[in-house]
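Note that one protein chain of the assembly has been removed; the remaining protein chains are unaltered in position.
Labels run A and B following the written order; every chain starts at residue 1.
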Amino acid sequence: MKKVAMTGNVAVANAMRQINPDVCAAYPITPSTEIMQQFSTFVANGQVDTELVTVESEHSAMSACIGAAAAGGRVMNATSANGLALMWEMLYIAAGNRLPIVLSCVNRALSAPINIHCDHSDSMGARDSGWIQLYAENAQEAYDNTIQAVRIGEHPDLHLPVMSCMDGFIISHSIENLELLDDRQVGDFVGPYKGTAYPLLDLANPVTYGALHLQDYYIESRKQLHEAHKRAKNIVIEVGREYGKLSGRSYGLFETYKMDDAEIGIVALNSAAGTAKVVVDEFRAKGVKAGLLKPRLFRPFPYLEIADALKGLKALCVLDRADSFGAAGGPLFIEVRSALYDLPKRPVAINKIFGLGGRDLGLDDLRKVFEELVTLLDKGQAKSLYEYITVRE
Amino acid sequence: MAGILEVRWHGRGGQGTVTAAKVLAEAVMAEGKNVQAFPEYGPERMGAPLRAYNRISETPMTIHCQVTNPAVVAVVDATLLDTVDVTEGATDDAIFVINTPGDPGELKKKMKLKSKQKVFCVDANAISLETIGRIMPNTPMLGAVVKATKVIKLDTLLADIRASFGKKFAEKIIQSNLDAASRAYGEVRS
Partner (left out) sequence: MSKPKGWKDLPEGGLIKEAGNAEKYNTGAWRSDRPIWIKENCIQCMFCWVFCPDAAITVDKNGERGEFDYLHCKGCGICALECPSKVKSIVMMSEAEGAKPDALEKAKAAALKMAEEKKAVKA
């Protein structure tokens, strides 16, 4: 174990160095560029055995990853925003072919207008592609999730690609304290690659990937993917617990902060949850029973467990750093509110879209949200279900 | 923020301001404290005004919003005083460390600072010219900030400059940067 101060990107690049994947295919895009830039120096220095394939686009990067994973290699990649969007077609193919590729998604807003800063419109758009999605509050969690993603995706009951997300710039480019495991600990934890039982390079047993499935078989294949996602939850818990024994940092499906007796609460992903913890503490100091729930696993969405964790609240606000234009709320809100539907007594739930394109979510913004939740305790009905904050009128 | 020291750096692209925030972070971590360092990314061009930030705390930090109320403001280029409001949001007892040969009392008046706010001046340009051989104000500014804030020991800073620069530069350059930081530490005026 080593205490360091480094950016989220450099932390993830170090996780990749310790994992030592067989193949990485990369095309640079801000703010994820630094991951592969740093990793390429590890390749050049001979610190890893990885074949680093430089390609001409993100579509090609994911295509190369799919080929390499089907061939039987452990494969990793990193991208952001429009890069992820260009991978779109191949994301579905990676999941459909059940290839456990690990992708670091450094969350950034999608164009237009062009913007390089953080929001979750990139990974949220990919939420139905069949990939497992993990979200990280800080550089430590991004590092830890990257290592666990390998074990989760390659689990023999899953064989699914995993997207490990962290906030662009806010985490990717900020230096923070974190602990790195020893190289050997990571090597032992991830173990030898066993992500596919039928590698294409096993020439004695040739197989076909990507065959045509029409009305006769396609839906059976998708049902298999659906069932694999159902199994993922327990595997994420199992891997998180084992990682806890190794590192002292256990992981589950989500983190709860001061939720035991909470009456009002916020649900938020990634770095915003960290800032919200500060405001939870402030309201607790004033005697308000405030709490926070930070989902870690977004796909599959652990709706039963999240409903159970939120059932004691009287009012809650879901903070979404992405809009789902024309929908009944942001992507996280839609999931959370749907999860609450079967509770016999549901809390009032409201939704705020915040921080698009890197707009700061300050302490005052969060204080206003908690103050609104306090008023909901009496009124019980929100003036607005779904609205933007951190926006100029 | 209670228990957290927040620092805002003002500089221009190419002056090593972002590096200064990074080196300070690493030095603070070396003393076992918790730290954050993050620049504000915009159009990164030589000469363009930029900001970088540090948060320093004895306990782990979860806060990840921008620094809006810094207790320490480091101005790496004094010409910014005329174009950027470096006092914006600063706490009532904020410390300003400014790269200038000027007088702290006069600057305090010129900047219309509050009574408990304090100005430290250091001629980082001259120090860097004499030690490093060209105007590179970031390492002397680090020495001055460390002296003004007492956030870490000078030795910790020097050890970290050696560690950070040692990977990239020759011994002569490392030594001149160490000299620059030490001299500024000694010469900063309030």
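Definition applied: a residue touches a chain if its C-beta (ideal position, glycine included) is under 8 Å from a C-beta of that chain, and two chains touch if they have at least 3 such contacts.
Please read these numbers as outputs of a predicted model, since none were measured by experiment.
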Among the chains in view, which touch the chain not shown? A
Of A:56, A:216 or A:393, the residue touching the omitted chain is A:216
In the whole complex, not just what's shown, which of A:96, A:125 or A:240 touches the removed chain? A:96
For subunit A, enumerate the residues touching the unshown chain of the complex. 96-99, 159, 198, 205-211, 213, 216-217, 220-221, 223-224, 227
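Please note the rule applied: only the chains that are shown with their structure count from here on.
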Taking each chain's centre as the mean position of its Cα atoms, how many Å separate subunit A from subunit B? 35
Subunit B-facing residues of subunit A, complex: 3-5, 116-117, 137-138, 167, 169-171, 173-177, 271-275, 277-278, 360-363
Touching residues of subunit B toward subunit A in the complex: what are they? 1, 21-22, 25-26, 28-29, 34-39, 41, 60-66, 68
